[in-house]
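Below is a structure I'd like to ask you about.
Just one protein chain is left out here, and the rest sit where they should.
Labels for the chains are A, B and C, by order of writing; each one numbers its residues from 1.
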Amino acid sequence: MNLSEEKKSLHIPAAVPTTNKKDFESDQDVRWCPGCGDYSILSQTQRILPELGIPKEQLVFISGIGCSSRFPYYMNTYGFHTIHGRAPAIAAGVKATNPELSVWVITGDGDALSIGGNHFLHMLRRNLDINVLLFNNRIYGLTKGQYSPTSEVGKVTTSSPFGSLDRPLNPVEIALSAGATFVARSLDRDTKHLQSIIKAAHEHKGTSFIEVYQNCNIYNNGAFFTYTEKATKADNTVVLEHGEQLVFGAKRDKGIRLNGFQPEVVYIDDTSDTDLIVHDQFADDPTLAYFLSRMTDVPEHPLPIGIFRSVQCPCYEDMLTDQVQRARQSNGDGNLEKLLNSGETWVV
Amino acid sequence: MNLSEEKKSLHIPAAVPTTNKKDFESDQDVRWCPGCGDYSILSQTQRILPELGIPKEQLVFISGIGCSSRFPYYMNTYGFHTIHGRAPAIAAGVKATNPELSVWVITGDGDALSIGGNHFLHMLRRNLDINVLLFNNRIYGLTKGQYSPTSEVGKVTTSSPFGSLDRPLNPVEIALSAGATFVARSLDRDTKHLQSIIKAAHEHKGTSFIEVYQNCNIYNNGAFFTYTEKATKADNTVVLEHGEQLVFGAKRDKGIRLNGFQPEVVYIDDTSDTDLIVHDQFADDPTLAYFLSRMTDVPEHPLPIGIFRSVQCPCYEDMLTDQVQRARQSNGDGNLEKLLNSGETWVV
Amino acid sequence: MNVCVKRKISVSIKVFGAFYEEGKELMKKQRQTIGDATILFAGDSGDGAQTVGAQLTHTSAIAGNDVSTLPDYPAEIRAPAGSLAGVSGFQLHFSSKEIHTPGDLSDVLVAFNPAALKISLSRLKPNGILILNLDNFGQRNLKLAGYNEDPLEGEIRNKYQVFPVELTRLTRDALVETNLSNKEKELCKNFFALGLVFWLYNRPMDYTLKWIESKFASKPKFIEANILALKGGYAYAEATEQIAVSYEVESAKFSRGTYRNVTGNLGTALGLIAAAQQADLQLVYGSYPITPASDILHELARYKNFGVKTLQMEDEIAAVCAAIGAAFSGALAATGTSGPGFALKGEAIGLAVMTELPLVVLNIQRAGPSTGMPTKTEQTDLLQALYGRNGESPIPVLAASRPSDCFDTVYEAAKIALKYMTPVVFLSDGYVANGAEPWLIPAVSDLPTISADFATDPDRFLPYQRDPETGRRPWAVPGTVGLEHRIGGLEKSDLTGDISYDPENHEKMSYLRAQKVANIANEIPRTDVFGSDSGDLLVIGWGGTYGALRTAVSNQRNAGASVSHLHLRFLNPLPNDLSSIIQNFERVMIAELNLGQLNKIVRSEYLVDTIAYNKIQGQPFQVTEVETKIEEVLTVEN
Partner (left out) sequence: MNVCVKRKISVSIKVFGAFYEEGKELMKKQRQTIGDATILFAGDSGDGAQTVGAQLTHTSAIAGNDVSTLPDYPAEIRAPAGSLAGVSGFQLHFSSKEIHTPGDLSDVLVAFNPAALKISLSRLKPNGILILNLDNFGQRNLKLAGYNEDPLEGEIRNKYQVFPVELTRLTRDALVETNLSNKEKELCKNFFALGLVFWLYNRPMDYTLKWIESKFASKPKFIEANILALKGGYAYAEATEQIAVSYEVESAKFSRGTYRNVTGNLGTALGLIAAAQQADLQLVYGSYPITPASDILHELARYKNFGVKTLQMEDEIAAVCAAIGAAFSGALAATGTSGPGFALKGEAIGLAVMTELPLVVLNIQRAGPSTGMPTKTEQTDLLQALYGRNGESPIPVLAASRPSDCFDTVYEAAKIALKYMTPVVFLSDGYVANGAEPWLIPAVSDLPTISADFATDPDRFLPYQRDPETGRRPWAVPGTVGLEHRIGGLEKSDLTGDISYDPENHEKMSYLRAQKVANIANEIPRTDVFGSDSGDLLVIGWGGTYGALRTAVSNQRNAGASVSHLHLRFLNPLPNDLSSIIQNFERVMIAELNLGQLNKIVRSEYLVDTIAYNKIQGQPFQVTEVETKIEEVLTVEN
């Protein structure tokens, strides 16, 4: 009797069969530009999924429109390539209907923060247990390279030949302001980090938001190379780890200290005392997270990557289910005959 | 020769004729429920306008849909009662077309943060020189009392008989995250304060955002009484004044101190030393403003009213005008004949 | 000056009580039996016209009359007391025969203040009964209503039977022994007025007495007070010399069964719940409040014990998208709104067309364009429902014809959505939504079967393989083992559902989508023509004009005219037999509350030179105006 037969005979429910990356690859040709950062994000997702142990029929990937939003076609799971900006609302409908599903929203900087900005805010405040990956390439890729809401001021593109005028939005900051319960940032080119963040997002109960810096090698090549490439990465990023001091640098010789409400970079050596900021991703108050989010694209400060915030808060769908159950308890299971005959009736 | 005749004869341009409140009142009957907080906000606006010295033909009030959005009808200025949630976008078109105009957006919590949330964000990040008054009554007034994006969790309304599930948005926090350059809060019932904030908003160059707590005595009566009524106001609000310590209380015996990233209320007496937070509305970094914004509806903390943030930053319409001028300088004034005949042409 | 009127009548409630209880003996006044009556209560929003209107409706319905109502709320914002903008009206028509409209003009107008008089007088029949609250006819109120002179001094007394009543004072007097404040006492004056009307139409008070008891259970002092006011009004009517005649409206002949009053919005909500229950599905309703659709959200939100999930979303786009997500996940999904909100949903409805998901979209029409007149009724969204999306995106469209028809129509819409895997538009309008009438409650066992046919078999599963009969694609919901697949808004390959830019495939899919909707015509029962199957004139209508058209045609037929009435529930596809029916008539008139939308479709479809009869005033048709039009058309014809 082999193990699985034994299990059956003992009536132990069969564990979810172990899966591998291939199981999550659909039969569709992947159609991004060669070299696009989207490939890596897809791969990291497919690589980490087997570890999460979710049966693939329980997985739903929902996207809007954009290069990034092609993602669901490449996943051998349920998928919905919806319309521009609306994936969060569709995902809310999916999750509210069936809270058992593992729901993932795939979006771009234009999809989530331009046309979809409002749904993005409201998704976060509702805190359904959904995981959101925002592929931020700071450009509209699919429509051939116009500036996006995360593009830097002065960006010269087809639609802004004299430079764009709109100040960029910071996705992490916006997410925090909407009350997001899990907010993180990772990089297309840091495969291990990205995998670990995806995993943490999945494990978080509530809406988990991940901003992924993604290279669009066609329309915005190298936008993040300072943060992703070997030569510059260590000195220009700081990896947030809960309970750890904010230390960074190729030689890990720099740290971040609080100066009033301002961050200050200080050099450290083994002997120096450590009034460095200690990261607390579980802090109830988001002020620290805000403070860290502001260290984005400030030349003197390293870019934080990792989990800014991760707090527990009831999920919309759980409260909804709870209301349904309580209503059933107090009013009894819905009886259609009774309902139709409620109110003032008379017989003829 | 009286003074004004003298001015004329000296060819000094006649100053804007002084106006009074009546000049800004239109001939339309004001149609809010008796007792509605909207009346006061209208009055304070009409009272302070004469002080601002803007000729009334230069004034444009633009609103969406909601009780509050009826406002423009009552102003004897140019006015546009648009569609639900879209006033910010229409205002952007107005201001970009004619930067000379003094443009005011009037909106409600539903109008600005529900259907209009995205336009609200993008208006703020563009930083056109527009003044925005958000009448926050934490309810949908016009449609008869459903919960709004600023309603507290668990609110029982017609559309949420078992209590609402969505966590509220904090308008001040959202505005800060969108990069708003002027962010303030005032109260319908604090007439002087409201007037002073409206004036400051006008004087600020860039998008000025004011959240006004407004009582809807029909559907959400008393939502803000703790902050507006004599008995409780002093102990439950702290008035932000630039350069001043955060001191409050009927006896002005309480202050706010920083504890890590958390606010802490401390009792003070004349002799105690003062490590209280000093308000800096001009701080470049918004962390302090965020920190203050978080003191909203926290039972132990007073509610900040006043100006959270006020920083200088180029306005969209100025940069646009500048691009137009520079284009004219470098390419010459547009010549239609030349334009049509540009590119490769041939003669038959 | 009419002395009889201004003479102060001082009566104590004790006396009234005695009058009432011994009423049968004392009744010496004339009593007249009539076929039907129309009553209009009008006053400030605070006057309680809606409340007593509803009481009279229920009472009449329970007394066996057919009833039809028309509430008329003031424009959105609560206007100052006494102003024209603040007038709220409630019109009720009850009858001993089957009726279809709340009546054109009313027999009785109860005007609580001058503004109400000003607004509503034109809706009172010549020589009708006009009851006024004299206490409100002071200078201030007259001015607010725009009267320069006291209207009671003028022509009015020649044209109507005017009964000015000191409603406020009399109510206070009737309540003198309660320990309510004066203000509180005055709140009860609507029940005093109701008492008057009850006497006038010889209505039993039991229903209202019970209602008052349960309504004010938590404020017992108001139970007593309102009962005193009601009985006081009744007794006053009996006592005063002003009112000489009372009327009797006998029971109507109804089909046997249990009845209740239902508004269109309530019927719509119940129909959705019933469909979900019968199909054994969750009902998920995504919505964003908007007049006059909000009440459906409010109603549905109450039924969590039926597993109904209402999602109040951030806007109409999110609302329809949440519903699409729910449809994808296996719920009976619906979204509801009114015209401007429907305009916003167009793009997403297109997604539901492309992904072929079942979805019911409610559009409770109001007067447009743009914000228009939100509280007024209109039928101007038919073409929007048909064409308000990019690309060729065919959608079935059904319209409810009256409050009691909403249940069946929305139930049918849901059935079609599930059977054909398609979004379906359900049209109602402000008039139907807020109007009320008796509804014969169906037995659950009599409801048509609805089923949700989920795909479960992974063997040769193809997401876009169609059922040969209906043209539906399979409904394979997330969570089903082995059916993992991807859908989206890009054109799909036939069978596989993979993205396809192939020209022939696109053409094929376009026709398949069109054919699927066309197939629904097979669902439509034989079209019912009221009147003869052929003749001089066929009046075609749809939606909320049913009552006025049916009554007008019926009246005209009784008067000998060769006219019939056909009312469409299905606007897309049109019934298969419509073409042949039309051919049997000399002329076809299409009557709509718009500038001729169905008219365009019928002309294009059947190449028939129709007469377009349109009204676009934010108001329903009146029976008399329809009759006049029919006469006019038939005269020209002959």
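As a working rule, contacts are C-beta pairs under 8 Å (C-beta built on N, C-alpha and C of every residue); 3 or more make two chains touch, one makes a residue touch a chain.
Predicted model, so just to flag it, every value in this text is computed and none were measured.
The residue from C:Q384, C:S428, C:T480 or C:T551 that touches the chain not shown here is C:Q384.
From the options A:Y147, A:Y213 or A:Y316, the residue with contact to the unseen chain in the full assembly is A:Y147.
Between the chain not shown and the residues C:S393, C:T409, C:T545 or C:S562, the one that touches is C:S393.
Only one residue in the set B:L52, B:L258, B:A283 or B:L320 touches the chain that does not appear here, and it is B:L320. Against the chain not displayed here, subunit C makes contact via residues 75, 338-340, 342-344, 346-347, 350-351, 353-355, 365, 367-373, 375-376, 378, 380-381, 383-384, 386-393, 488-491, 499, 501, 503-504, 506-507, 510-511, 513-514, 594-595, 600-601, 603-605, 607-609, 615-619. In the full complex, the hidden chain is touched by subunit B at residues 26, 28, 55-60, 62, 65, 72-73, 75-83, 86, 88-98, 100-101, 118-119, 121-122, 320, 323-324, 326-328, 330-334, 336-337, 339-348. Those residues of subunit A that touch the chain absent from the view are 29-34, 65, 67, 70, 81, 83-85, 114-115, 117, 140, 142-144, 146-147, 149, 158-162, 164, 166, 218.
Keep this in mind: only the chains that are shown with their structure count from here on.
Separating the CA-averaged centres of subunit A and subunit B is a span of 32 Å. Distance between subunit B and subunit C, defined via averaged C-alpha coordinates, is recorded as 41 Å. Contacts with at least two other chains are made by residues 114-115, 117, 149, 162, 166 of subunit B.
Residue numbers of subunit C whose C-beta contacts span two or more other chains: 304, 314-315.
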